[in-house]
Structures are given as C-alpha cells and as structure tokens.
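Of the protein chains in this complex, all but one are displayed in their positions.
So, subunit A:
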Amino acid sequence: MKKLLCFLVIILVSSMFLAACSSSNESNGKASDGDQVVIDFFHRWPNEPRKSFYDEKIAEFEKLHPNVKINVDAVLNDSYKEKIRVLVSNDDLPDVFTSWSDTFAENLVSSGRIMELNDIMAEDTEWSGNIIESQYAGFTFDDVTYGIPFTVDGKAFFYNKQIFEENNIAVPGSYGELINALDQLKEAGYETPLVEGLTNGWAISHYMGTIFDRVINYDVLLKDYNIETGEFTDPGYIRGLETFKELTTYMGDVSTAIDHETARNMFAAGEVPVLYMQFAEVKYVQDAGNVEFGFFNFPAVEDGEGRPKSLTGAPEGWMLSNNAPPEAVEFLKFLTSEETAKAFTKADGQLNAIKGGVSEETSNPESLEAYQIILDASDATPWFDNAVDVSIADIFMRGGQELATGQTTPEEIMAKVQEAAAKLRNQ
C-alpha cells in the first residue's frame, strides 16, 4: 500500500511539472474580459532617443487604458532579425512588433502567424487612410496587408560641407567624380576619406543593393531577386562587386573591425568626410557632433545599365501576431496616429509615413530636405538584404567583408551566389 502511495505521489508530481512546462506557451492567448490584459511589445531601438520615446508612449497608453499592461523588449538591428526568427519558429511571437518590408515581412507572413489587417484597416479608414498609400506595398502580399508602415527612409552619401569647401571639392554627379573627390580628399590628408562599419552585414548589403541597381538592368534584377527565377549570371554583378571593392580601398584597415555606429561617430566628429548613411540617422549625427553636412544620392555609374537616380530605402512598420488581443490593435493605432507621428519626428528626427507627421514644425531643414528626396525619388530600391533571399544576401555580405580584406574575388563570390540561387530555384 505504501509503495503504491509513493508511486502515485511521484506520478502526480511529475505530471504537474510537465503540465507547467507545456502550458508556458499559452501565455499569448490572453483573454480580454475586463481583467488585466498583457501586451507583449518588441521593437529594435534599445538606444536613445527612441527607447525613451517608446517608453513614454507605453506609459501614456497604459494611463489611457488602465486594464492594459505592456511588456516591452528591445534589441538592436542584427540581433532583432535573429530573435524574431527564433520567436516565430517557437510560435512565441510578441503581440506587436517591428518589421522591415519586402522579403523580411514576406518570410514572417509565410509562417502563418501574422495577423491579416485588411478588415481592421477597412473598419477605421480615418486612421488607415492617413498613411501614405505607396508605403503599404512592402507589407502587402497577394492583396492582403500584414503590416502598418511607420518610418520611411532613404540612403545617401552624407558629406562634410566644410571639408568639401576647404578642398574645393564639388558634390559628385557621377561615380567617376565621386572617386576623384575621394582621391582629392586622400591627397588632402584624409587617410580614410570614406568609411563604413563593415562588421555589420546590413551596411554592406545596402551598398551592394544600390550599386547593382545602378549597373544592372532593372528587369534583370527583378528576375534575379525572385527566388524562383534568380540566376545571377549578369556580368553586371562582377562589375558591381568590383565597384564595391574599389570603394573599400578608401575605407582603410579599420572598416572591417568597426561597426556602423562607430563609423557614424567618426563622421560626426569630423574625422571622416564622407559616409553612406540613412536619413534616419540625421538626428544621431546632429546629436553626436557639430559638423555641417549635406547629402547626395549614390551617383550614376558611367555606362551602367540600371536606374541612375533611384533611391535605396524602404519603410519599416508594425505587425501583429495572430493571437494578439483586441487591445493590441488599439495600441497599433495609437503608435501610428498622427499625434504620435508628430511627437516621434520631433523627438527622434526620423521621417515617417503618416500624413502630416513631418513638417517644418516637427522637423529640421536637413530632415525636411531628406523627406522631399524620398517623396520625389524616381524609383525606390528596397534594402538588398530584404530584397533577395537571406542565403543569397549572406553570401554577398560575408563576401563583401572578404573583398575588403582581400580574401576573395568577385568571381568567387558570384560562383557561390549562382550555386545558392540554383538551389533555391530547385526547392
């Protein structure tokens, strides 16, 4: 009898443990019956000023909705990309989270765990109609919208106006002129006239995406960026990689050992005259240093077959997980309201896709200039690492590092890319 009792107790204890383990996943499907509702919120700005901005907005929202508690988590760019993949694979997605557009969003959507927003948008057109329509495209797949665009962005060369003036250098109108300008700067004593934090794969991919768009016919790119038809056999890719390699020769030894933030600080401190940056970084540069800067788009490449004037950049936005509570939708609307957008641009300097969000009142002249460049851009090229499959992007990004350290050749990189593309086609 004693043994039997002992046996039963052990079974009971073990099963309690197991039950505890298996129920941990169910924390997402919270009931919203007037009790406390918990919303998991995940973004990618653990740095200031944006972290504080979201912390304040969360507090504001919680005050307006006393029954809502928002759990916030934030990690930087590259880590964010990894963490969100891990979360989606475990069906442990946060209720509200940031997402890039294009393939990044498409991959998330393919998990079947992202909420469709068409009905929600149709129900409240006052809110959804106040977002610049063109920006929805990167979040819409097969006519279903899965994300609400929030920030808009573009990439351009930021240059130190004072240094350019001192050395009588004009803003380059073509790639050849850019190289001339960099040579002149080198002669003037700037050992690394151009710099980039090449430890960040995404920074390399931004360069590649733009260069390919300049030298390769757009139709070829469209075909290659599609996993079902991509071959990457156009000789333009070799030329593009050579162009990138040429640019890295102006970056010196340090570039492969630093990150983009360090590179930006070097620019802001006036040590480096030219840096390829996002408009989103205007405020960071202004806060970190005291340089007067201007920007110019990546110039046209002589006899390049691509689009000479397109602007690289894509919106980022918010997504909801399938089992997010209704309060999360409220929170999403709150995050993308005109009022939030205005406060956001004022606090952070980042441009956004909400009509009326960016104005003279909320922004500085540099940002307004950038905003106009984005709105006027002839065409937009998505971020390369979001435009192609991640296995292809990875080869280009690691290859870019190896090009800069002289460990590989453009031909070797393209051989690997073609192999990976063939594998993707056959899947």
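Please note the rule applied: a residue touches a chain if its C-beta (ideal position, glycine included) is under 8 Å from a C-beta of that chain, and two chains touch if they have at least 3 such contacts; residues count from 1.
Here is the rule we use: contacts and distances are computed from a predicted model.
In the listed set "3-methyl-2-oxobutanoate dehydrogenase subunit VorB", "Bifunctional protein PyrR", "Sugar ABC transporter permease" or "Menaquinol oxidoreductase", the entry agreeing with the UniProt name of the missing subunit chain is "Sugar ABC transporter permease".
The residue touching the chain not shown here, chosen from A:52, A:67, A:110 or A:372, is A:110. Set against the missing chain, the residues A:51, A:65 or A:85 yield one that touches it, A:85.
Screening A:123, A:166, A:231 or A:253 against the full complex identifies A:253 as the residue touching the chain left out. Where subunit A meets the chain that is not shown, the touching residues are 3, 6-7, 10, 13-14, 17-18, 78, 81-82, 85-86, 88-89, 107-108, 110-112, 198-199, 201, 253-258, 390-391, 394, 398-399, 401-402, 404-405, 407-408, 427.
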